[in-house]
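The structure appears right after this line, and notes come after that.
Only one protein chain is missing; all other protein chains are in place.
Right after this comes subunit A.
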Amino acid sequence: MSRETFFGLNRRAFATTLVTLATSIVAYPHTSKANPADIRFGLTPVFLTSDLELLDRLQTYLSLATGAPINLITRRTYQEIIALLISRQIDAAWICGYPYVMHATELQLVAVPQWRGEPLYQSYLIVDADRRADRLADLKGDVHAFSDPDSNSGFLVTRAALAEAHTRPETFFGRTFFTYGHRNVIRAVASGLAASGSVDGYVYDVVAEMEPELTARTRILRRSEWLGFPPIAAPRAALDKEYLARLSAALLNMSEDADGRAILAMLRLDGFVREDAALFDTIAAKAAIVATEG
């Protein structure tokens, strides 16, 4: 469990759930599937993994809905989860559109979250609330906070935009760093540690609703076009087809269930839907630009 997922929590909730989580994560080494009866579901900081109550409820709901014990697996970086996924050590994971398009041949889509009626979201370029800047070009020389090198909204979108301007983050910005969490990007910009940051628009809006004092110190400089929402993906060759089908059904039917709706309400999502891989073509295009520009 990475540090940033601890941060900003209700400490009491953290203390009480730490033991259960620790046992669920540590007791089952990720290198082998110790208990074949488990459904192992990977989570990335793409959404609010810092909320342990949410994790607890999600685990309970999925266990009940699939009829199998659920093992939620969180890691600090996207990379670690994707590595587990493509090496077929976990049944499914909530990943980002960027790694999905990068590993499209090895992965299959299980479900895509629906937010405000669409399976789409945006990437935000945020700056200090008092910052006088209008365009990305104004941010030259900044200390810039990225979320994760494998994140679409927290890295790829800005990188692609720079690539279109024939430049690279390392040269355009004075300094960059990764916070490995969208909420951390907001914190970095709000505190002044970074002058600007690239962040998931969905996470930013949810944080703005839950912690308005944190986002109040930041301003959205630029919104990207609508892009495919971070999907839930599984290895193309499923570890256990039966389990995967049950997990898929549990997710797609979440909005039908009272507990599921409570979880969706916490996530500020409408539900999960089936979507075509074409949803992520715009992201694939951005990845292609970056690849061409080098």
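A few comments on the model shown:
Quick note on the criterion: a residue touches a chain if its C-beta (ideal position, glycine included) is under 8 Å from a C-beta of that chain, and two chains touch if they have at least 3 such contacts; residues count from 1.
We take it that contacts and distances are computed from a predicted model.
Per the UniProt record, the chain missing from the shown structure is "histidine kinase", taken from the list "Chemotaxis protein CheA", "Molybdopterin synthase catalytic subunit", "Cytochrome c oxidase subunit 2" or "histidine kinase". Contact with the undisplayed chain is limited, among A:T44, A:Q59, A:N152 or A:T179, to A:T179. Touching the chain that is not shown, out of A:I90, A:V127, A:V143 or A:V199: A:V143 (per the contact rule at the top). Taking the complete complex into account, A:L193 is the one of A:L54, A:A83, A:A104 or A:L193 that touches the chain left out. Summarising the interface, subunit A meets the missing chain with residues 3-4, 7, 143, 145, 174-175, 177-180, 184, 188, 191-194.
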